[in-house]
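One protein chain omitted, others in place.
Right, chain A next:
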Amino acid sequence: MSEYDYEDLGLVAGLEIHQQLDTATKLYCQCPTARREPEEATRTFTRYLHPTKSELGEIDDAALEESRVDREFEYLAFDTTCLVEEDDEPPHHIDDEALDVGMQIAAMLDMSVVDQAHVMRKLVVDGSNTSGFQRTTLIGQEGQIETSEGPVGVEDLLLEEESAGRVEETDDGVRYSLDRLGIPLVEIGTKPDISSPEQAREAAERIGMLLRSTGKVKRGLGTIRQDVNVSIADGARVEMKGVQTLDDIEDLVRLEVQRQVELLEIRDELQARDASVGETQDVTDTFEGTESGVIEGALDGGKVTAVPLFGFDGLVGHELQPDRRLGTEFSDHAKRHGAGGIFHTDELPAYGVTQEEVDALKEAVGAGDDDAVAIAAADTETAELAIAAVKERAEAAIEGVPEETRGANDEATTRYLRPLPGAARMYPETDVPPVEPDPSEVEIPELLTERVDRYQAEFGLDAGLAEQVAFGRRMPLFEQAVADGIDATLAAGTLESTTTELRRDDVPVQNLTDDHLLDVLQLVDAGDLAKEGIVDVLTVLAENPDLSAEEAVEEAGLSGVDEAEVRAAVEEVVDRNEEQVEEQGMGAFSALMGEAMGALRGKADGEIVSSTLREEIQKRS
């Protein structure tokens, strides 16, 4: 990947961060925010959605396009969901706890909380909301965060309801799970103040840290989603969705800049060549008796459509991002209309398509040496829609970079998803009265970065462990353990390092509850379990989560080691190594210590073993 001068290119980027809140109840009902498995569903029902006019009398184009397909949505309901999620009961009042967390986040982002918050309905007709809209409320405005490359403005803070989780596509539509619907979600939108990939990452990291500092956000896969908006001076605003990790943000911005730069290069070349896009045509006859499996498969009842791309020769195969060419963009658009993809002459002959067929194709559509042709093979309707979409995208290539919404791929490249959403998707939620939030009682919590410093200063943890604990999921447990008088280093080491080691050894650490961990730490603190036995006891607990910590100690065979037993074991070791002890005296200590510990299998505290061993060696030497 080439390095660009981002300032020179006029890179402008912004972030949109969605974070689920970990509140006791959902945003508009009293159901818990617990996630469920589809198999646990207790009822199902099916619905259709019909688009409606917005408050200003307009129907959103994107929404209309979505709704053209008459799709049936099936919903899974649980013993943890109610009629509100089913859109069969009006929403209750906005959840106080979520509003409080929202105001806290606003304060941390240096934002003004609105005087009066109005709940809006944002039209969403893909079925992910049973109502056909998502309830969303602007609660904070005009904030700012610091980055090493300067401040980044925060445009707005929205408090919204999470959508229903998509379970799977069905024959008639989509199946959704209602457990996720209504979980409170904050959406934070920065201003387009970000001017480098590194700054994008840093800003996202900063916001993520602030959110986690509240201690009221959900953790784990899918609980935070980052969208990145990018444009360069001559390019266009592109919204990238579904960014999984912070590391990806940098690469995504880089690769999107590259994509826009390459598209502009293609544009310049196309304009220099006076390129144009011809009319779409049916070229089924050209491929009669073809040996291409893909095309042959479509010919049974379907057809092959083509669009001549005058002046495009060589440019359709032009690489925009690693392994993605202009042709790939065409393909994305064709796929949106149900086609498997397209072929284009820059990559043909290949895939069973012969040179003769390519020549015949070019002739059939009046394309010459400087031109390219794209084809789609599918059932009649799909083939027609797909090639029309390719035509439209090719025309846009002559103009430059189209504005659009893209989805992140695993390698930080992106694919076309849909046009940018329009603004006419919002109207007031008349079932929920406006609220006047009162931010006067809001307190800013200790930031996780501050916590890292404190853990080092107060508990003497090293920087790495302090950060691991502070940013870790078990931070509240660590705080509790320390408050209970447990040694901070022991607690930190057990909660972070030990659990990490166990996970690496495929121990089902996810089964360990906070109580398990705290009980084990307390047993160590009380002298009932040796530090060395922690790994074994936690392993037993992880594999038998129903056991108590005491039972696990017994199960691990680590209970009931008193001093006499330690001495007996140590004596046995010393006896066995009599010669060595006589020869080396205390010099034999470390070798024998290992042996003694092994013999006691972690049942005894290392310090007791070592002092006993010292005594025994002294006795014999």
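Here is the rule we use: contacts are C-beta pairs under 8 Å (C-beta built on N, C-alpha and C of every residue); 3 or more make two chains touch, one makes a residue touch a chain; residues count from 1.
Here, contacts and distances are computed from a predicted model.
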Options "DNA primase large subunit PriL", "Glutamyl-tRNA(Gln) amidotransferase subunit D", "Exosome complex component Rrp41" or "Molybdopterin biosynthesis MoaE protein": UniProt name of the undisplayed chain: "Glutamyl-tRNA(Gln) amidotransferase subunit D"
Touch with the omitted chain, as defined above, among A:10, A:90 or A:598: A:90
Per the touch definition above, residue among A:132, A:182 or A:493 touching the missing chain: A:132
Identified contact with the non-displayed chain, of A:112, A:497 or A:580: A:112
Residue ranges of chain A at the interface with the undisplayed chain: 45-53, 55-57, 67, 72, 83, 86-90, 112, 114-118, 120-123, 125, 130-133, 136-138, 141-142, 156, 158, 423-428, 430, 434, 436
